[in-house]
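Missing here is one protein chain; the remaining ones are kept as they sit in the complex.
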Amino acid sequence: MIFSSDNWTGASSRVAEALLVAAGGHAPAYGADPVTQEVTAALSRFFEREVAAFFVATGTAANALALAHVSRPGGVVFCHSHAHIAADEAGAPEFLTGGARLAGIEGPGGKLVPEALGAAIARYPAEFVFHGQPMAVSISQLTEAGTAYAPEEIAALAAVALEAGLPLHMDGARFANAVAGLGCRPADVTWRAGVDMLSLGATKNGCFAAEAVVFFDPEKANGFEFQRKRAGHVFSKGRFVAAQFAAWLADDHWLDLARHANAAARALADGIERSQSARLALRPAGNEVFACLSVETHRRLQSAGARYYDWPAPALGVAEPDAGEVLVRLVTSFRTEDAEIEQFLGLLD
Amino acid sequence: MIFSSDNWTGASSRVAEALLVAAGGHAPAYGADPVTQEVTAALSRFFEREVAAFFVATGTAANALALAHVSRPGGVVFCHSHAHIAADEAGAPEFLTGGARLAGIEGPGGKLVPEALGAAIARYPAEFVFHGQPMAVSISQLTEAGTAYAPEEIAALAAVALEAGLPLHMDGARFANAVAGLGCRPADVTWRAGVDMLSLGATKNGCFAAEAVVFFDPEKANGFEFQRKRAGHVFSKGRFVAAQFAAWLADDHWLDLARHANAAARALADGIERSQSARLALRPAGNEVFACLSVETHRRLQSAGARYYDWPAPALGVAEPDAGEVLVRLVTSFRTEDAEIEQFLGLLD
Amino acid sequence: MIFSSDNWTGASSRVAEALLVAAGGHAPAYGADPVTQEVTAALSRFFEREVAAFFVATGTAANALALAHVSRPGGVVFCHSHAHIAADEAGAPEFLTGGARLAGIEGPGGKLVPEALGAAIARYPAEFVFHGQPMAVSISQLTEAGTAYAPEEIAALAAVALEAGLPLHMDGARFANAVAGLGCRPADVTWRAGVDMLSLGATKNGCFAAEAVVFFDPEKANGFEFQRKRAGHVFSKGRFVAAQFAAWLADDHWLDLARHANAAARALADGIERSQSARLALRPAGNEVFACLSVETHRRLQSAGARYYDWPAPALGVAEPDAGEVLVRLVTSFRTEDAEIEQFLGLLD
Partner (left out) sequence: MIFSSDNWTGASSRVAEALLVAAGGHAPAYGADPVTQEVTAALSRFFEREVAAFFVATGTAANALALAHVSRPGGVVFCHSHAHIAADEAGAPEFLTGGARLAGIEGPGGKLVPEALGAAIARYPAEFVFHGQPMAVSISQLTEAGTAYAPEEIAALAAVALEAGLPLHMDGARFANAVAGLGCRPADVTWRAGVDMLSLGATKNGCFAAEAVVFFDPEKANGFEFQRKRAGHVFSKGRFVAAQFAAWLADDHWLDLARHANAAARALADGIERSQSARLALRPAGNEVFACLSVETHRRLQSAGARYYDWPAPALGVAEPDAGEVLVRLVTSFRTEDAEIEQFLGLLD
């Protein structure tokens, strides 16, 4: 019963085997190898347009470097108050951008809404140097509350960003789960909806360590090479990240992995909805389930070895748990087994 | 005949198998897993004292973050003029330290010598704020010229650093090759000789991506966790780096790999010494051979498919090649085969 | 009727004459002159203990460099949500600290209260690297709402900061007005109450440009010289700033200037309280009056040439103006004349 996080799970066997194959022989370093070239082409097919993609070590690096690339002096990034960049990256966006400020905006279910975004940007009038200057909008897909933006929701935010002349960045640490949940195409929730830059995370969805910064207009990636290198994020044996992405992309393996995880989350959510001792805080869009458990149930689960985190309600932006309840986050993965879910649900009343 | 660089070579089968094993199951993220704990203990045994170790994505990150940890405003790092940090990291040390300056010092065979180091430091008198302030000394082992510092050479530099109150950092991208070449223990060329921080590179010597910042006084590592996180260098599935290090350290696998590479380099060097159309620029201490080839020989090798880089003589700090010669760098790896060497030497006159 | 800001006002004639005198002759540059030495001694008398003081160009620089001096990677500064550092310095604290985050805390009348401060700090548990780490607490005296912290209020905040191991910084852009308003000694609201670093502003209170970072423990100022120099804040003809401070400190000139401004603010406030068409938003503690004017009155004043800014209510942290009202800020200075106040009040109903 491991529901702590999808980054607790190892790597899929297809990804692991691909890495094993890649371990042989020799290949040019620093991304000049053929596998890296192939993956760039595969990503362009994945997104149905030519993209520029750069591997980095972590999702935090992907987010912070994407923002650094569009940084301006006194720059302000607009994001949800509880976005990962604002809450869980120890100041990496601030540091790697050279001091940008993250302006947190409240929003229901972890999502930004256009009105609030517009109002926040309006607090930084162009001629008023003292407040700093807007530089980017960043949203997460899945959000930190496990919800997903529909294409039209993204398009509405993109319109606000475009109006203000700001690039739109998407933190896609669980991008595959979002796409699988929405049943759309990757393009639908990225460039077709107005996203300029994506932190594409494959690590949580079956890889060892495979994160990429994707630019949907390759011209706008000019100079990013230096941004990445000077932060120490150019792997010398870059083909090993490429090999992971290659296996992840091939034969829609990413989609199979994400669907598995999402189905497990739905099964958990369904069981919780039927239960007397637990209730859903939000209907999951991907592989994260937020639920209020009675304290008694919570203790019973923990004693039985279930692993998951309790979650501060304000960080989620949903209603507070009642007295006698605890809000928890349950994350499923490509490796979650039916037996785990059955065991978990069997411990509810 | 691949002598381009040891980062062109894949991963050793033991390392690859260890990663395959680690791909299964679940484990706590962000370095809280048991494998990471075991590797820290293994590194303490490796160095014969308790150390603090932090995995990062690249050698550039290891170097720059170690220096960032000891950074001061207006800080100056003393290193060889052709050190990797000064020549090949696209300003990562300057960026991640928040603007430190690298004061390059010339020295024979890629090495700093104590007199020159002392003289360079003396140009920054403590009371003279305009020049900035010394903050660290950094040396490479192997050096960029493929030479190795003997323990007593390091101790002499460490004495100069200590006198000036400066920490001594070592860039150990090819640390294993240096130790294998010197026939000493890892401790002999690190803390026993006065080194405070080591960038320990395992990537070039058989791993996929396994780099660590090692502090020989764990107390001095306080706060480094934040330094690393805010640069985006905390792998979420940290156990995969740990698994590589575990396999690399076990049964002296690192030493076997390094000895293989070094023996290949010696064989190349011996053959070059016997040749009429090539001569050694420096006797190799590890797995890098710098040699002057006649232009004709160089062309013949290239036509036959030999891969290696020509190398600017000033960057090496050795004598200029004669007219009609080209200076080249040949790097061997744990996977270099006898047949490659024989084929290469067979193409010399 | 100039009530826009005290930085619209020129310089006092004593300060101006001192500068004229200092313009003659020659003196050592970069703060090695006798006037600078004398001012440091005068500041130690002013604060009734030995201090270290460093002149910088602006209050923004003083604030940001003081915070930079105590910066840590992933560092978080706790301040009021509407503190000048958070709202009006275009990211200077973030930039000069190398990426610190400002955690804004709400509080009545522009003040932090201990409970809220403690709760905010508690959100950054020491072992949880993802959130970053606390690095400082910063308060303003006068606050941005024109209120002043009593010595015991500061001591209570200092106790919270001390408990968390954090230095306490004070933005004293209107420090003289606060001290004059409280009728206390400068020491009472600084080091005696637990303040570690003060941005001491003399510019708004009668100088051309005279700001200093004051350390109440001179040992803790070690290295600040470099912090200041590398940000371009060491005046070459430093004695000219010193001369301003010298005149400002001599014969309690600072206190006379501040008392004049404060008395003018009180007179404005008294008149507003008596008026039918205006009401005080807060009772002024120094030289800033926040008031709600009827829109009609506001228009009448503007037509008559009164200069002041309307002020967003949320930024002040006081009650919203009613419909038909506008919240405004009126700032008096050492040069505000009785006639201006009479004219202004005469335009109220």
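When the chains are written out, they are named A, B and C in that same order, and each has its own residue count from 1.
Criterion: a contact is a pair of C-beta atoms (placed from the backbone, for glycine too) under 8 Å apart; a residue touches a chain by one contact, two chains touch by 3 or more.
Bear in mind the structure is a predicted one, so any value in this text is a computation, not a measurement.
Considering the whole complex, the hidden chain is in touch with A, B, C.
Between the chain not shown and the residues C:Val51, C:Leu65 or C:Val137, the one that touches is C:Leu65.
In the complete assembly, the contact with the undisplayed chain comes from A:Gly74, out of A:Pro28, A:Gly59 or A:Gly74.
Within the complete assembly, B:Asp88 is the residue of B:Asp88, B:Asp217 or B:Asp270 that touches the hidden chain. For the options C:Ser81, C:Thr190 or C:Thr203, the residue in contact with the chain missing from this view is C:Thr203. In the full complex, subunit B touches the omitted chain through residues 73-76, 87-91, 94-102, 129-133.
If you put the missing chain back, the residues of subunit C touching it would be 2, 4-5, 7-13, 15-17, 19-20, 22-30, 56-62, 64-65, 89-92, 94-96, 203-204, 208-209, 226, 229-237, 240, 333, 335.
Against the chain not shown here, subunit A presents residues 68, 72-74, 98-99, 129-130, 132-133, 223, 225-227, 229-230, 234.
Here is the rule we use: only the chains that are shown with their structure count from here on.
Rotation angle, subunit A onto subunit B, C-alpha superposition: 180 degrees, expressed as a multiple of 5. Chain centres here are Cα averages; for subunit A and subunit B they lie 34 Å apart. Distance between subunit B and subunit C, defined via averaged C-alpha coordinates, is recorded as 50 Å. Annotation for subunit A: residues touching 2 or more other chains are 89-91, 94-96.
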